[in-house]
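Here's the structure we're looking at; comments come further down.
In this view, the complex is presented without one of its protein chains, the others remaining in place.
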Amino acid sequence: MTAELSSGVELRSASSPVVLTRRHPLEGRRATLEALTGEPSITLEPLVSAVDLRVDPDGGAPEAIAAALGGTLPRSPDTWTELPDGVALRLGPDEWLLTSAAADPHRWEDRVDALAAPHGGMAVDVSAQRVGLRLHGPAARDLLAFGCSIDLRPTAFGRGRCAQTLFGQAAVLLVAHAEDDLRLHVRTSFAGYVVDRLVDTARSLRPTPA
Amino acid sequence: MNSPVPPGAALPDHPDFLWRTPEPKPSYDVVIVGGGGHGLATAHYLAQNHGITNVAVLERGWLAGGNMARNTTLIRSNYLWDESAAIYEHSLKLWEGLEDDLGYPILFSQRGVLNLAHTEQDVRDSVRRVEANRLNGIDAEWLGPDEVAKICPIVNVSDDIRYPVQGATYQPRAGIAKHDYVAWGFARRADEAGIDIIQDCEVTDFVVDGDRVTTVRTSRGDIACGTVALCAAGHTSVLLDRLGVRTPLQSHPLQALVSELLEPVHPTIVMSNAVHVYVSQAHKGELVMGAGVDGYNGYGQRGAFHVIERQMAAAVELFPVFARAHLLRSWAGIVDVTPDASPIVGHTPYANVLVNAGWGTGGFKATPGIGWAFADTVAHGRPHPLVAPFALDRFVTGALVDEHGAAGVAH
Amino acid sequence: MSRVDGYGRIDRTRTLAFTFDGVGYTAHPGDTLASALLAHGVTTLGTSIRLGRPRGVMGAWTEDPGGLVQIEEPFPEPMLLATTVDVVDGLVARGVAGQGRLAEVADTARYDHRHVHCDVLVVGAGPAGLVAARTAARAGLDVVLVDDRPTPGGTLTGTETVDGRPAPEWVDAVVAELAAAPHVTHLQATTAFGHYDDGFVLALERRGEGSDGGARARDHRIRAGRVVVAAGAIERPIVFEDDDRPGVMLASAARDLLHRHGVLAGREVVVFTVDDSAYAAALDLRQAGASVRVLDGRSEVPPGWTRRCAELDVPVEAGTDVRGTLGSDRVRAALVGESRREVPCDLLLVSGGWNPTAHLFSHVGGPLRWDPELVAFRPAGELPRTTVVGAANGTYALADVLREAGGEDAPTAPPEEITPRGMLWRTAGDPARQFVDIARDATVADIARAVGAGMTSVEHVKRYTTIGTAHDQGKTSGVLASGVTAELLGRPVESLGTTTFRPPFTPVPFAALAGRDRGDLFDPVRTTAVHAWHVAAGAVFEDVGQWKRARHYPAPGEDMAAAVLRECAAVRGSVGIMDGSTLGKIDVRGPDAGVLLDHLYTNLMSTLKVGRVRYGVMCGNDGMVFDDGTVLRLAEDRFLVTTTTGNAAHVLDWMEEWLQTEWPHLRVRLTSVTEQWSIFAVAGPRSRDVVGRVFGDVDVSNDAFGFMTWQDTTLDGVPVRLARISFSGELAFEVSVDAWHAPDLWARLVAAGAEDGITPYGTETMHVLRAEKGYPIIGQDTDGTVTPHDLGMSWAVSKKKPDFVGKRSFARPVATDPQRKQLVSLLPTDATTTLPEGSQIVALPDDGRLPPPPVPMLGHVTSSYRSAALGRPFALALVAGGRDRVGEVVGIPVGDMLIAAQIGGTVLVDPEGARRDG
Partner (left out) sequence: MQLITCPWCGPREETEFRYGGQADLAYPADPSALDDEQWARFLFFRDNPKGTFAERWCHDAGCRRWLRAVRDTRTYVFAETGPYGSFPRRSARPERSA
C-alpha cells in the first residue's frame, strides 16, 4: 500500500513553490486500476463540482430550480436525471445531489443556492466530499454484488436509478447508467478501501492462468 | 491414528438423581420466579445459608433452559468499578469452592482471561482497570504483545492486521465451567433441601393486596407466596409489567456459537471488545465464541447472521489458525441490559417483591455470587451490602455504576 | 475391490492418487473419500471419542454420524465427513479419534460473499426441487436452484421412471432446460445452511482449493421472494446392540454408494427395516451381485416388494428384528430375533423410516408436528415466503413428490404401493451397548440414566447425554433420542417433540463466513487527502476510529519520546504543522441553525457573530460530555461545526436525530463536509510569518486577525479559509481548503515554513501541547461519566439558556456532589517519573507504602507525558474532589512503587495566555 500511496509525492522544499492544482484523491491507485485486465473496467471519474441541495419537494421548488438549470430534477426516490453538464440524483425526500462538470465548485454552490433560497432551500458544496468510479462491462453488476446487498438486477436497478447503500463496510452511492455501466461515488476517506476491495474482488474473479 | 481416547474427551459421570418433579403446593414462603442459574443458586443458598426451604422455583420451560443454557461460560472478576468488582470477585471466590459445595463436577477450569487492547485508548482503559483490580485485591496484570503471545501463542500479535494487538489485561484466576452442570448441581442441592423445582410453570399474573403480592398466578394454578424473588433475566420486564412496575431494562438477542471438537490449541480465554469477539476452548475441544449484542429489542432467541459473520471475521483476524475451523451450531439468548451495563438488584415498589435482573452479558459468571447475596437479601428483607449499589433508585439519583462508558441511551 | 461394473457416475478412465492413514490408494473423479476407501475395502475410518470403538461410514452424505476424517493435504482441515470430501489428486487424510486438528499457519485461500436476489430460491435439486425450479422458470421468474451434492438428482438412483423415461434422462433434460432458461442460476455443491427472516438464505458453494486466485468457498447471501425447501429426507436408524460397528449402514447409504460411485458396500447383506424404502436397496444390491436377506420388523410385509424379492432370490422374513451384531472392526453377523440367531453378513442395512429434512423451515420458526402415519416429525403450518415440498414435507412416493412440487406442470411417475410404516426406535437388548448417537458414544443406557435422574425434557436429555451435539447435529440421532426417551418415560413421542434445529445445517468454515473482511479489508482504512505525504515523510500512524492519523514523525534513530519532545519544542519555539483533516465537519444551515445549536451545545451559539469562532461542548441527556469542538459562524444562517475525529458520525447522527424526531419544525439542514475540507493547524510563534508569507494579501496581524476569528481568502484562485484557533496555547492558524487542493496547499505551507524550520507534528505532540494547557481530549480525559463542570468548564455552560440537552441532569443530586471526580494536573514529585496513563490514584500513606487491598481509589491518570516546555513529566487526572485538593500530594502505584505526585490546576504552560496572540 505504501508504494502505491507514495507515488507522485515528494517532500517539496522551499525552492519548488507549487501552484495549487486539483489532485485526484485516488491518483495513487490509478495505475493499479489501469493494470487490471478483463471486464468490467474500473476507472476514475473526472472531478466535478457537486452540491447537496436541500429544499421542500412540495410547492414547485424542484421544478423551478430545474427549469432555471435547464434540466429536470428526479421526482421519484432513488432516481436520477440529466442536467446540461451534469446529473441530479435524488438522495432523500428533500435532498438532491447536483453535479456540474463546467462550473467551479464555489460558483456552482452559489448558483444553486441562489436558486434554492427563494424557496427556503439551500445548497452546500460537496465537490471534494466524494469521488466517483466507473464500472463498465457486462460483469459490472456481478462485481458489485460481492459487496452490495441491494437488488442490482437490471429490472430493479435499471438506467435512471441510484441508491445509497453499503459496499462492504463503506457507504456508497450507486448510479445506474446502463446495464453494463455503473458509477460508484464514495466519500474520499473511504475511497481507498472501496478501490482495494473492488480490485481484490476483480482479481479473484479473473483468474490469471498459472 | 491417534490414541483411542483423546485427552479431554472424557466427561464426568453425573449423579444418578438430580431433582424431583413435584406438583406445586398451594403456598410457599418464597416463590422464586425463574429456574435459571440465578434462581437455582438463590434457592440453594436460601436453604444452605438461611435454612429457608419452603421455597418453590417456578420455571416456564425446562430447567435452566434460558440464558443458562445459552451462554459462553466465562467467569472473571476484573471489572473496573468497586461495586462491580466486589460482587464478581465474591462470585469468583465461590466458584473456586463450588465443586465441593455442590458435590458436582462442574468442570471449573481457571485458565485465565486476556482482554485485548487494540488502540491507545484501549491501553489506557486496560491499565486503568488492571490498577483498579489490584487495589481491590483482584489478580490482574497488564501484558505486552509478546507476553500475550506467550500465554496464547495462536493470537496474531503481528503488526500486519487491521487493529494490531497492543497488549492485554490478564486475570489468571478467570476461567470457564460447564453451564448445564452448574445449574444441575444447584438444582440437585436445592431439591435435596426440600425445595420444589417446578418446570413448565409459567407465571401469568400476580394477585396484589396493597403493596404486597399475595398470590402468584401460574399456568399450573395459583400459588400463595410470602416473598416473590424475580430471577427471570430477559423476561423480567414482562413480569414487572403485570405489576405496573417500569424498569430501564431492554431485552436483546445475544448470539453465541461453537465449532467442532478440536485438539487443544487455545489454552486460555481471549476477549476483544474492539472487534467484538470472545473465545475459549471447552473441555471436549470445541471453540466456544460469543458475539456482540444484537442491536434491537427481541425475545426471539435468535439473532441476525451478519453479527456472526462479523464475529468470524474478527476471530480469523485475531486467530489466523481458526480459518478452517467450522461453525457447528449457533444460538441466541435474551439478555436484559440496563443503561449503565450493571444489574438491578433489590427492592421494588412492592414490599415483598424483590428483583434480580439486568445482568446483560455478565449473568453466568455472577451465578453463585448473586445467588448468595440475593438469598441473603430475600432472607433478611434488606439489600445485602454487595447488591446495595445496584438498587433501582440509582437511575433517579444518577449514581450509576457505569461499566460501559457513556451512560444513557438516546433520549 | 468392491467396485461394480456398470454402476456409478464416476470417470473410470481417470485415476487419482490419495493417501489415507499413511497408505496410498487410488480413486476416480466423482469419488468421495468414503466411496474410494470402501471401494478398497477400508471400512474403519477412525475411533470413537469416549470409548475408542471403531467408526466407519454409516450414512451417504452429511447425515453420516461415523466417518470423520482429518484432511492434512493440500491444507489441514479438521473433522470432515469422508462422504463429503471429493477426492483430488494428492489428497492426504487420516482418521480421527474424535477431535480434529487446526493448521499451524494461516490459510491463504480466498473466501468471498456474493449477494443474490431472486423471485424463487429452490433448495435441493432432487425430483421435487428440479420440478419446482422448472415450474418457476417456465413462469418467467428469476430462479436460483442450489443443491449440496456435486451432481443433481437427489435420491434418484437412476432406476426410476419419470414421464416414461429413465430418471437420469429426465434429470438431464430438466437441467438442460434450466441452463437454457434466462434468469435461472443453478449451483451444485452449494449447501443452503441457514434461513433467516424475509426470505434470506445463506448458501455455501464449495469451489475447490483452486490455484487460480479464485475463492475456495463462496457464501451466497440470497434474498428470495419465495423459498422452496426441497431438501429431501434423512433415513433413520434403528437402535440395537452394537449398532455402531462399521458395516452397519443406512439402507439409503448403500444404495447411494452403488448408484453414485459404483461401490458395493458388502457382499453378504442383511437388510433390517420397518419401511418399504429399504426394499429398493435390497433389490439394487442383489442385482449388483450381493446376496441379500430382508428382515422386516413389521408383521405385515409389502406384497409387491416381497414378490420382487422372491424373483431375485432375496428371502424376506416378517415380524422379526435385529438384536445385535457380531464382529470386531467390521460386522460379521447380525443377531436376529429373540433367539439371537446368528445371520452372517458383512453389511447390515437399517431403515427405521425417514425424517423430513425440514431444517430450513424450522430455522425461521416453522413448527414441526408428529405424523403417526409418517412416523416422523413433519412441517406443520404455513410460513410466509416458505414452501416445503417433496420428502422434506413428508411426501415420499415419487409420483406424489412430482405432483406436489410441479402442480399442473408436474411430470408423472408410476404409482407405488405403500405398506403402513412401523414405529420402532430400538429392539430388545442391553441398553449400555445400544448406541443412539455413535458420534458421541451415547447409548440408551445414557438416556435411561438421564430419565432416571429426573429429566423429562429432550433438551435436558440431549445435554446430559450429549446426543445430537456432534458434527452432524443429530441428523440421524435426534428424533431417535426423542423416541427412546418417550418410550422410557412412557409418554407419546409427540409430547416430547425434538430439540430445535439451528443454523448452520452443515458445518461452515470460519473463514468462509469472514469472507473478504480480512486484513486491511477487515475494516475500512480512512485516510486524509495528505496521507501520501505523511507516509513519504515516515510518519508512524495510530488508529483513531477507522482513520489512520500520523502520530509522530521520527527522525532517523529517534524513538517516539524523542520525536515528540522535538516536535513539541518546535511548536513552542518556532512553528509546526499538523494535518487535522480527520476532524468531523458539519455544515449547519437555515434560519433556525442557531436555535438548534443552542439546544445541543451547553453554551450559547446563536449569539456568535459572523466571522467569529466559539468553542463548544455537547452533552448527552444524562449531562455527561460526549463531544467538543469549535463552531464557526459563516453567515447569519450558517455555521460550521467541528467534532472530534472518532465521534464525527455519531455527532451528525445525534444532531439529525434531534432535528428529525424532536424538533422537525426547525428550519435547519445538516450536511457532512468532513472530506470536503482539509484542515491544517499551523502552530507556534512563527506561524504568523508562515501564513503571512503564503497568503500575502491577508493582514495576519493580531489587530486585523484576532483570536477566535476566521477570514476567507484565495490562493491561486482557490478559496481558502483561515481561522485563529489554537489547541496548543500558541499563536496558531487553521488553514482549510477543499480536499482536491489540500496536497498542494500542504506542500506550499511546508515550503513557506522551511526558513523557520517548520516541523510536521503528529497527534501525540498535539496531545502533549494541549495537555500542558489543560485542554481535555473527549474520550481520553472523559469516559462518559464526566460533566463539563467536572472538567472545570463551567464557563462553557450557559446559565442564561432555559434549557439545553443535558442541563436538567446537572441538577440531579449526584451531579453536585463535591466529591465528584474533577480534572486536575499531577506533577510527580520526583520530577522524573512519567506516570502510566490509566494509573489509579490513592491517598499517600505516611510511610509511603501501599497498604494491603482493598485500597480506596481517588481517581485515575487520564493523560501523561514528558513536557519539553516544563522539562519534566506531568499528567492530567480525574480526582475525587480534585479542585479542593490542589497542593495535596497523592500516591500512584506504578509496578511495585508508590509514586508521589502533587495535585495542581490544569494549566501548566503559559497560564496567563500570553502566547496565544504571538
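Each chain gets a letter, A, B and C, in the order it is written, and its residues are counted from 1.
The definition used in the following text is that a contact is a pair of C-beta atoms (placed from the backbone, for glycine too) under 8 Å apart; a residue touches a chain by one contact, two chains touch by 3 or more.
These numbers come from a predicted model, not from an experiment.
Touch, as defined at the top, links the missing chain to these shown chains in the whole complex: A, B, C. Summary of contacts with the chain left out: across C:495, C:607, C:661 or C:794, the touching residue is C:661.
In the complete complex, the hidden chain is touched by one of A:29, A:111 or A:161, namely A:161.
The missing chain, though absent from the display, is touched by one residue of B:65, B:112, B:285 or B:298; that residue is B:298. Across A:20, A:51, A:91 or A:175, the single residue that touches the chain missing here is A:91. Listed for chain A, the residues touching the missing chain in the whole complex are 56-58, 75-78, 91-95, 149-150, 155-156, 158, 160-161, 163-166, 171.
Where chain B meets the missing chain, the touching residues are 235, 237-238, 241, 246-251, 295-300, 304-306, 336, 339, 395-398, 408-411.
By the touch criterion stated above, the residues of chain C touching the omitted chain are 196-200, 223, 365, 621-622, 653, 656-657, 659-662, 664-665, 802-803, 807-809, 811-813.
By our rule, only the chains that are shown with their structure count from here on.
Here the CA centre of chain A is 30 Å from the CA centre of chain C.
Here the CA centre of chain A is 48 Å from the CA centre of chain B. Measuring from the averaged C-alpha position of chain B to that of chain C gives a distance of 22 Å. Contact with two or more other chains is made by no residue of chain B. Shown for chain A are the residues that touch two or more other chains, of which there are none. Interface residues of chain A, counted against chain C in their complex, comprise 1-2, 5-14, 16-25, 28, 47, 52, 54, 94, 105-106, 120, 122, 124-130, 145-153, 156, 168-170, 187-190, 192-194, 196-197, 200-201, 203-205, 207-210.
On chain C, the positions that touch chain B within their shared complex are 21, 46-47, 49-52, 75-79, 94-107, 109, 113, 194, 196, 200, 202, 365, 449, 452-457, 459-460, 463-464, 466, 469-471, 473, 502-504, 507-511, 513-515, 517-520, 522-523, 525, 542-544, 620-622, 624, 626, 654, 657-658, 662, 779-780, 783-785, 805, 809, 812-815, 836-840, 842, 852-855, 857, 860, 862, 893. Chain contact summary for the complex, chain B toward chain C: residues 1-6, 8-11, 14-21, 62-63, 65, 69, 82, 118-121, 123-132, 134-137, 160-163, 180, 199, 259-263, 265, 275, 284-285, 300, 302, 304-305, 308-310, 312-317, 320-331, 397-400, 402, 404-408, 410-411.
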